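Just below is one structure, and these are the notes that go with it.
Just one protein chain is left out here, and the rest sit where they should.
Here is subunit A:
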Amino acid sequence: MEGWDRNTKSALTQIPLLSTRAGPRDGAAWTQRLKEEYRALIAYTSMNKAGDNDWFRIAAANPEGTRWEGTCWYVHNLRRYEFALQFDIPVTYPATAPEIELPQLDGKTHKMYRGGKICLTVHFKPLWAKNCPRFGIAHALCLGLAPWLAAEVPILVDSGMVKHKDDEASSTES
């Protein structure tokens, strides 16, 4: 965990760890896992709100809890950049991490796999593998997506690949 900033580290220690090793095909055990996922997400979201560091919304998009959709945002130079967020729970979960997708950024950065899957290989996958099955969706957002946004959004904005929605509206009007 060396190389991580203090805020991420302290947030991580406050997210409840999970204990059930179960994937979407494991029936009742998956329901148990899903409850733990919710508990961790609720804890992380309320922690962010309390610390005035709210940065995502996520909810299950199907009753089985195998697909999740929402939004995430990042503030750069006092402006808020918001992106749609989605992922599927893989059948081999939690042995393999969810592949988080930001479909709006597909093709705009090479730190991404096809379909807008953000690259987690270096900074996140080893951590996930070492902490299986204790890490869940909340941990993937905290340690996977958050650092990716912090590293990529400033570059995307400064290079003009991503425009703020106010600028986009005015440029199409003129």
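Here, a contact is a pair of C-beta atoms (placed from the backbone, for glycine too) under 8 Å apart; a residue touches a chain by one contact, two chains touch by 3 or more; residues count from 1.
Basically, contacts and distances are computed from a predicted model.
Per UniProt, the protein behind the absent chain is "Ubiquitin-like modifier-activating enzyme 5"; the candidates were "AP complex subunit sigma", "Exoribonuclease phosphorolytic domain-containing protein", "Ubiquitin-like modifier-activating enzyme 5" or "RNA transcription, translation and transport factor protein". Across A:11, A:60, A:85 or A:105, the single residue that touches the chain missing here is A:60.
Of A:12, A:72 or A:112, it is A:112 that touches the chain left out of the display.
In the full complex, subunit A touches the omitted chain through residues 16-17, 19, 21, 24-25, 31, 34-36, 38-39, 41-42, 45-46, 49, 57-60, 64, 66, 70, 88-92, 95-96, 99, 110-114, 119, 121-122, 125-126, 129-130, 132.
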